[in-house]
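Just passing along the structure, written as structure tokens.
Only a single protein chain was left out; the remaining protein chains are all shown in position.
Chain lettering (A, B and C) follows the sequence in which the chains are written, and residue indices restart at 1 in each chain.
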Amino acid sequence: MDLRFTPEEVAFRDEVRAFIRDNLPVDIRERMRLGYSPRKQDTVTWQRILNKKGWATMSWPKEHGGPGWTAVQKMIFLEENQMAPAPEVSSFNITMLGPVLIQFGTDEQKKRYLPRAANLDDWWCQGFSEPGAGSDLASLKTAAKRDGDHYVVNGQKIWTSTAHHADWCFLLVRTNPNAAKRQEGISFLLVDMKTPGITVRPIISIDGSHHLNEVFFDDVRVPVENRVYEENKGWDVAKFLLGNERTGIARLGKSKERVASAKEMARTVREHGKSLIEDQAFRARVAQLEIDMKALEITQYRVVSAYEKQRDGRPDPLSSVLKVKGTELLQATTELAMDVGGPMSMPIWAEELATLSNEPDVGPEWATQATGSYLFLRAASIYGGTNEIQKNILTKAVLRL
Amino acid sequence: MDLRFTPEEVAFRDEVRAFIRDNLPVDIRERMRLGYSPRKQDTVTWQRILNKKGWATMSWPKEHGGPGWTAVQKMIFLEENQMAPAPEVSSFNITMLGPVLIQFGTDEQKKRYLPRAANLDDWWCQGFSEPGAGSDLASLKTAAKRDGDHYVVNGQKIWTSTAHHADWCFLLVRTNPNAAKRQEGISFLLVDMKTPGITVRPIISIDGSHHLNEVFFDDVRVPVENRVYEENKGWDVAKFLLGNERTGIARLGKSKERVASAKEMARTVREHGKSLIEDQAFRARVAQLEIDMKALEITQYRVVSAYEKQRDGRPDPLSSVLKVKGTELLQATTELAMDVGGPMSMPIWAEELATLSNEPDVGPEWATQATGSYLFLRAASIYGGTNEIQKNILTKAVLRL
Amino acid sequence: MDFSLSDEQRLLKDSVDRLMADRYAFDQRKAYFKEAGGWSTALWSQYAELGLLGLPFAEEYGGFGGGAVDVMLVMEAFGRALILEPYLATVVLGGTALRLGGSDAVKSRVLPAIADGSMKLAFAHGERQARYDVTDVMTTARKGGGGWVLDGAKSVVTHGDCADMLVVSARTSGERDDASGITLFLVDAKANGVARRGYTLRDEQRAAEISLSGVQTDTVLGEVGNGLALVERVMEAGIAAMAAESVGCMEALHAMTLEYSRTREQFGKPIGSNQVVQHRLAEMLMSMEQGRSMAMLAAMMVDEPDAGERAHNIAMAKVGIGQAGRFVSQNAVQL
Partner (left out) sequence: MDFSLSDEQRLLKDSVDRLMADRYAFDQRKAYFKEAGGWSTALWSQYAELGLLGLPFAEEYGGFGGGAVDVMLVMEAFGRALILEPYLATVVLGGTALRLGGSDAVKSRVLPAIADGSMKLAFAHGERQARYDVTDVMTTARKGGGGWVLDGAKSVVTHGDCADMLVVSARTSGERDDASGITLFLVDAKANGVARRGYTLRDEQRAAEISLSGVQTDTVLGEVGNGLALVERVMEAGIAAMAAESVGCMEALHAMTLEYSRTREQFGKPIGSNQVVQHRLAEMLMSMEQGRSMAMLAAMMVDEPDAGERAHNIAMAKVGIGQAGRFVSQNAVQL
């Protein structure tokens, strides 16, 4: 047993760190350091740089263009990329769609979609959640009726991240409403977002940003060849996709970057004649976060290493620990940053305002962004399976209660 | 609306404070200040002093010898008594048995038991919990078979506080095992602990103290005249007893006294060249406790005042808030005291050890006692209806979910 | 000790609650936010008609001689609706500064105008570099032009953009962070040298950055050089009012979440049938009630004569309400 990185792992980390330092466009890094989420073009630009290097497809097998990294290497890359901070590769393209096509797709589908997904030539979104189907995904209603060599899709999806950017959508639809079990009537389709009958309506988040959407399907014709795996077997695909290796679910690098930046900012904030970073209560709060991050870091390496050894394809229930603790930490870091900002966290720093006026900004950008992140990331304990659902999973799969 | 005490209430508080100061035996006060629970004789002595003054029977109506206090006065008395610190009057005699006899008892029973209960001439204990009947009290099995003008009782009770001190026990027994609903076959008996067939076995608590017992009933003959209320209607009596005005359930005065004493002790403890009371982190922790106590104090007065106005006899579900928050606070204060003690909280300070040897004690008594209280009062969130049960009550009675 | 409301208070509470129910549904609020100033002038007149704008002022100044509890009841109702109008800035902050610091002449001039809705105030004390330091005042005031001349900048002044008059703190002596030497002035928001930049806060209330260069005023509130005590009274009144507002927010959040837990179904049953959801709601209820107690404490303490007692208790209330607010709101979002 040895918790230290091997010389090879150290060399790998240094290589990754150097590559990101030398290749990540400065403007992207700076915006993200201020707490903005990357713009579409930022993500595209960075993923293409990574793809050129062969690093965009971390979770794909080597024979399908993956870098062939160990679990530890994957964690190192994720953490370095998050700490940079750099945009994360499209999880829809890389973590979700890619492995699904590799596991269930036809050669035709692999050839057609994988390279473009790797290079983000196609921006994919995930058509899973519905107004009535959140935690209980299997209750989805969006219907696909067979009509010759097409499916005709009608229904509504919701909380669809970046649907307004997307070229394609992987969609869960009900192809057999009469199936004995709800899970048995579902199919997995690939849908061109330019197909007639698709309407995307924005949902503006509490931080004023536009990530989420409602997507309406009105007699949308999808070629049968765009179905992945067998008809009515889509639930197997969905389970594989959802259960698939949840490396990085803790987003620890992001938390580390947020705490580091909060400490930076605390140096610039003066209170009672000294900088906030010198305040005992603040230091204790940061120390607690760093302690929790250290524990989670080790737990994470333990889980992914064990998972790599086990490798029976089954999702590792202990990854639920990473999801819960990781999102609790991430939310705590956003709360810390907001509190560092203090009164300066109250104004909304609208980017357009800066461009529209040449007056000085309203407080430091990072402070107003901090509140945005605090508000937006309340969703972290909700998306990807609520933390309550994660505890249900632990109850069944680990405690066996 | 006015959160301040009226002049009358201030006068009452001063009267109570002065009376306790002038009449509470010093040795009792000193032992309790060190964190010891009162000995049997301490409780008897103090309750008789209070009874002489007419203050022992707070929760009894004036016509049955109660002092006729308002809800606020009751809280003031409880808090002053706890903060002294003085032994609390026997809740079994005063809060539980008294009101039950007054509500359900025959004149005979009232005449015979009430005065002796008020003066603690009879020490009562509560025979409710059984090995299989904890939170689920109605599942109790201890059986009472009618035999002429007696009941013959067989079965076992557990967690019976002070049964080893008790002269009498009020006992829940099953008189009809075939009742349609479990609640409908239960009766409420008054049992002389000297009756043949009763065996009391001590349960030593984790702090080494002896409060709890197992009580075994082996063909114990109880006169029918000792039954309170109708046969098989004992559950109504039990519900009344349990739901009965839960004034003081928060034991706020006790928490206040524990925090005050922890602050005292912190002044005597030196760390890094200064007294612990000057340590920022310690001060912040105490401040948080004092904030929570202040909030609970006001909430408590709100609840008891509202309850007094409502006065429909139904238990006030909001008293569950007092139970949960009060016990969480009490437990936090014991943890604080233990942490103040530091290494000196580790040794067991056995009283007999002190008497057996004339060597210096092992650290200050308060520190070793602090750990005892910490351990013993983990039970505070369990007894009187676990805090989880309290949240179930709030769910049903307040949230109506 | 007495927790009951007087008949007047019950009447007040009912009328404000009714107004909010009729006029401040969330979609109505959205519309008000889109109005020119970011809030509803129509509602403002309504508040005036109901006597809310003059609530805490003596009758001789067109007020109703209400106390902190009355303001508490109003702010709770406002909190439930998350109103956008400059009530806190004008009536509570500005109003307190004038009530306690204004000469009779000034009060006769300003308070009736507040009460009838024709004048709005803002409390311009905080500065960009000060964060939570009440004594960190770098704005200066020197004698000149028969009165005082103010120079400096104020930051995140709630509703500073729409205010007609500004209550401005400035240094008449001493150094940054000195407790003494701070003085409060009443300044015409349209006076020469006042530049304001308005913007929106996260809660969609408005605020402004205000710069003062050579601004003339002859109206001092309180004593010259002893303004800190008055600043603290104003902030204490503000904390008490916002504590009540927070209670209103928590009530709305808890009610909405409870309702949602009854109607939102997953896995074939309402999410409120999950015991963890039930207990979470119970814990939110407990936090809310503890917070309510703290808001009551703050209201009681606003007029406490002993400054130490007052400051200590209102500080306790501030901590308690903040913790309750975050717990309730975060869990409301989660559920």
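By our rule, contacts are C-beta pairs under 8 Å (C-beta built on N, C-alpha and C of every residue); 3 or more make two chains touch, one makes a residue touch a chain.
Note that this is a predicted model, so its numbers are computed, not measured.
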Check the options A:D2, A:D22 or A:D149 and report the residue that touches the missing chain. A:D2
Residue list for chain A contacting the dropped chain reads 1-6, 9, 72, 287-288, 290-292, 294-299, 301-302, 305-306, 318, 321, 324-325, 388, 391-392, 394-395, 398-399, 401
Tell me, which residues in chain B touch the chain that this view leaves out? 132, 134-136, 139, 269-273, 335, 342-348, 353, 357, 359-360, 362-363, 371, 375, 378, 381-382, 386-388, 391
In the complete complex, which positions of chain C touch the hidden chain? 274-276, 279
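By our rule, only the chains that are shown with their structure count from here on.
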Just list the two chains that share the greatest number of C-beta contact pairs. B-C
Can you tell me which chain is nearest the middle of the complex, judged by mean CA position? C
As a quick test, compute the distance in whole Å between the mean CA positions of chain B and chain C. 44
Where the CA atoms of chain A average out and where those of chain B average out, how many Å apart are those spots? 53
For chain A versus chain C, what separation do you get between their C-alpha means, in angstrom? 39
